[in-house]
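Have a look at the structure that comes next, please.
As you look at this complex, bear in mind that one protein chain is not there, while each of the others sits in place.
Then we have chain A:
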Amino acid sequence: MTGFGGSAVGRRQAIAALGAVAFSLALAGCGSSSDTGTSGETVAAANLDGAIEKPNIKLGFIKLTDMAPLAIAKEKGFFAEEGLNVELEPQANWKVLLDGVIGGQLDGAHMLAGQPLAATIGYGTKADLIAPLSLDLNGNAITLSNKVWAMIEPDLPKEGGKPVHPISASHLKPVVASYKQQGKQFKMGMVFPVSTHNYELRYWLAAGGLNPGFYTNGDVAGTVAADVPLSVTPPPQMPATLEAGTIDGYCVGEPWNQAAVHKKIGVPVITDDEIWHDNPEKVFGLRKDFAEKYPATTAAILRALIKAQQWLDADGGANRAEAVKILSQPNYVGADADVIAASMTGKFTFAPGDTRDAKGFNIFFDKYAGYPFYSDAVWYLTQMRRWGQIADDKTDQWYFDTAKAVYRPDLYLAAAKKLVADGAIPAASVPETDGFRAPQGGFIDGVTYDAKAPNAYLAKFAIGLKQGQRVTASGVSGS
């Protein structure tokens, strides 16, 4: 019997080898071109304004209106002006997009500001990514299901029949308590563990006295000690998930809040501009080695994007109507034009019939929106520490060093200054700064943010990890 088995194993190995041959046959073709791919590398020492090393570029994006600079740069010919041939590819979700950039299928992408930071510090997939350009300010909102809205709406302070904004999360407290009594959880959705939306939603809930939960070392659920547990859903699926009752509310970028209004399944209660006035949002992210290997290409991409950003904000938003038309194409955002227009043209609809002016809801170019401020990066890092995604205390210097490794105003300035010299953008649109904004107010809880003292900033929060605290599965421990 043993001899019998032995010979079978031998043959099985032979067969496995056969299979492997077929596998490698398929793969050989793919790897073989690597030589031709890297042979152009020797030219790379050229300066930033030299010849484009890699004119054929593929950029990824998620179907959100703040990808507009990419679509506009392509459709209005800004990429072509810079000698680039760019293909834009929608990605299924933020994880797929990140893997695409890290794996090299994508040369760069419309990214969450937290993604290059998290990748660089090794939270999630570790990779050296950089953010040489910020794509926009604001652009998100928090939406509650109709059911929850009906529960809180009667108690809201009103003025002229309409609720007074900003609406605090403290109004949710009785709802959360009644859910608890019924043995249910009040759940909300956001788009990615390191997304702006996650931090904004957490900020809003915590400012209203509700704990959104902490992350233990290495996990991505982030629901330890949570009053309101959060979960991840890709942006385009948010309305469907809300409608299915899996979540009671969500924080997402446009057009997915207006889509909820349009489909009458939810009510946006607050925009992120009201949580943190003029907060930095998406960035353009790419691999560090790509920028080093193809400096002129990187500069050309940045120039095209800056021109597109200027186009989007030109003449007080005169081009926005055309932008809406472009974004509504099925290969870009693809939602109905009126849904996209609902947030892109200076208005924002909360409850049906409650449309308000929201001039700064989407800022792409004004207010130095494109400049990648170190202080923005530091803010995201402080929030990662506040909620336990960064497990241990870090020194102030660590925050500065990490921000400087990822946010690259040097690359932004090189591109912007050439545009200024060419007369394409006004000199006043490029800030003179050391990369740190002056201490910022404008937060819903009234806390002032000074990027030069991150640890002191963290100590100001009532809900959030303090110096020396760690999160375990059973709760927060430490001094």
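In this section, a contact is a pair of C-beta atoms (placed from the backbone, for glycine too) under 8 Å apart; a residue touches a chain by one contact, two chains touch by 3 or more; residues count from 1.
FYI, contacts and distances are computed from a predicted model.
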Record-based protein name (UniProt) of the chain missing from this complex, from "Biopolymer transport protein ExbD", "Sarcosine oxidase subunit delta", "Protocatechuate 4,5-dioxygenase subunit alpha" or "ABC transporter permease subunit": "ABC transporter permease subunit"
Determine which one of A:180, A:263, A:359 or A:460 touches the chain that has been left out. A:263
In the full complex, which of A:122, A:154 or A:330 touches the chain missing from this view? A:330
In the complete complex, which positions of chain A touch the hidden chain? 4, 7-9, 11-12, 15, 18-19, 22-23, 25-27, 29-34, 36-38, 51, 55-56, 63, 83, 85-92, 96, 99-100, 103-105, 234, 236-237, 239-240, 243, 259, 263, 265, 328, 330-331, 333-336, 339
